[in-house]
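With one protein chain withheld, the remaining protein chains of the complex are depicted in position.
First chain written, first letter: the chains are A and B, and each begins at residue 1.
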Amino acid sequence: MADSAIKSRPIYKGLHINAHARRHLFALEGEGALALTGQAESQGAQFLAKAEVLYVAHGSQPRAHEGSLQKLAPRTFWQAPTIPTLLTRVRATLSTATMGTQLYIAGTEGFIGQVMQVALELGIDPNSIATEHRGSLARRVQCVHCKGITENVTASPCTCSHCGLALLVRDHYSRRIGAFQGVNIDAEAPGTAPSPQELFP
Amino acid sequence: MAIAFREETFRDDFTFRNSREGIRRFPFPFHEDKYMYAVNIEPHVPGAKDTAYEHLIDVDEHYVAEMQDRALVLQEDPLRCQALPHMMSAQWDTLELLMEQQARGYPEAFTLTRNGDRWRWINRPMGIDHTFTFGDPSTLPFEPMEYITRQAQGDFCIVDQRDGNLWMDAGIVTTQADWSLDFDIGMNFMEWHGPVPLAHEVGVFDRALKFLLNLQQGKPVRRLNWTMTINPRLDTSPENYPKWGPDRATVTPQNVGEKAHLRVELQSLWRLPRSNAILFVIRCYLISMGELVTVPKWARRLPRVLRTLPAEIADYKGLTRYRQTTVDWLSKYDDGAATSAGFFPD
Partner (left out) sequence: MSINTDMPVRVAAVTEVAERVKRFRLESLDGAPLPFFSGGAHVVVSMQDDGRLRRNPYSLMSSPHDPSGYEISVLRVEQSRGGSAFMHEHVKAGDRLVISQPVNLFPIDHRGRKHILLAGGIGITPFIAMMEQLSREGRAFELHYAVRTRTHGAYWKNLQERYGAHRVKIYCDAESLFIPTATLLEFQPLGTHLYVCGPGGMIDGVLNQARQAGWPEQNLHCERFLAPPPGKPFRIVLQRSQKEIAVEEHQSILEAVEAAGIDAPFLCRGGACGQCETAIASLDGVLEHNDHYLSEAEKAAGRKLMICVSRFKGPELVLDL
């Protein structure tokens, strides 16, 4: 599970269904689907009549969950082939959504971060979004030196996929950028970077 | 009483030096022979003459050279100055505050003339004479915060207050001790302080946040922060870490005096009137060890502080590589005599 002791790290409180919402919008990645099926089991299915479910299989078990999501019979179900296409759809939906719309995001931290960025851009307060972490602990890392983002990082140090520097993957997280901070680990003595350790599998 | 502005550099050949007056007025941050985090906030009121506390916004002999270095940093990396879209009113508040304070403290260098919304700002040291409309960004060559902070020493963060929290939603950061504005902008108080070790556990940030949420107009406050830097480099940003990081390994027992610098931040916090935001001023001062030991009280105190500093704090402040070498060098100036309480030289 994600370590919530780091103060800049968002706390993913879980996909608790907001009984008062007029409309529920779910953005789910991979095993994030199970966060919704779990809620439907424990809370009952009434909210699904007002729910839209957007799903991308990406995560560690492709094509595993769309069946169980479709079985829930939400008002709308749509599956995106990739994360960027899902984000486009989220943006389109939110740009005409009204107050009373509750957004829920579940999946890996990087996925949550990217959907949250779209939501923030469109005026939703971050504290009002329900989030749940499921699946890999892999991180998105922003290189503080070249500002490039490296996806799916599971080890520290990692190599920046843009400028090639060896980066210490810090626990400092930016919601605005949707990534952890990477800082050149051997800046003081170039060439002495330790070998990568799998820390976020 | 005009200031003699120095011609000096904070990079490459590092010609930065403090004059004798510069040394005497340096805001030495240790009032006792050890250091631990504390909220240590006090009212920001005009202090003793010829100290860094005399004026609420301090302009010193390094002003012109610092502004030149800032312009270079921004040319290389414009992301050091950012403002989220909702912060425009706070930007104007900041422009007004800095213009007023600089003109009030240094009338021979700065003049502000206001005619309703038509303002004329004269900055003699930088050769600026500009008339603009307060409230209309199109009458300035930069957005208001960038415009005035290119003419004011120190880093500036504008913090929005909402939801019972503070949010760093604008800033210019070119003289910081190792944090990235581009990464931290948009974070709230607890988040941007996330990486600081130990302080969270002793509740320092909870108390500080509560205090700042109730910060009132007309009652600015200040506190001191410190670290060390090798070479008098202002731009010790994480962005440029590969450029200045290697300096930390170049300290030898012979060169501590010229290379190792005490870096102090005199921070002040002001409630801004039109936006209800808070301006956080981080004014940076540098002094080499060689200059510092010309003040006997500081020469005794600093090695005692460094020797007893907890390892986590030393690590976080980046002192680890050269701490021992620096302590050894400074200890030559520590005769073991008692030091008087307080910051100022005897």
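One rule holds in what follows: a contact is a pair of C-beta atoms (placed from the backbone, for glycine too) under 8 Å apart; a residue touches a chain by one contact, two chains touch by 3 or more.
Just so it is clear, the structure is predicted and the values come from calculations on it, not from any experiment.
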item: Among A:L48, A:A80, A:A97 or A:A179, residue touching the chain not depicted; value: A:A97
item: Among B:T113, B:Q217 or B:S340, residue touching the chain not depicted; value: B:Q217
item: Touching residue (missing chain; options B:S275, B:S288 or B:T326); value: B:S275
item: Where the missing chain touches chain B, by residue; value: 42-43, 45, 86-89, 160-163, 210, 214, 216-219, 273-276
item: Residues of chain A in contact with the chain not shown; value: 18, 20-23, 94, 97-102, 122-125, 127-128
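Here, only the chains that are shown with their structure count from here on.
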item: Mean-CA-position distance for chain B and chain A (Å); value: 36
item: Of all residues in chain B, those that touch chain A in their complex; value: 79, 163, 180, 182-187, 190-195, 200, 238-242, 245-246, 248-249, 321
item: Complex interface listing, chain A residues touching chain B; value: 6-9, 125, 127, 142, 144-145, 147, 165, 170-177, 181, 183-184, 187-190
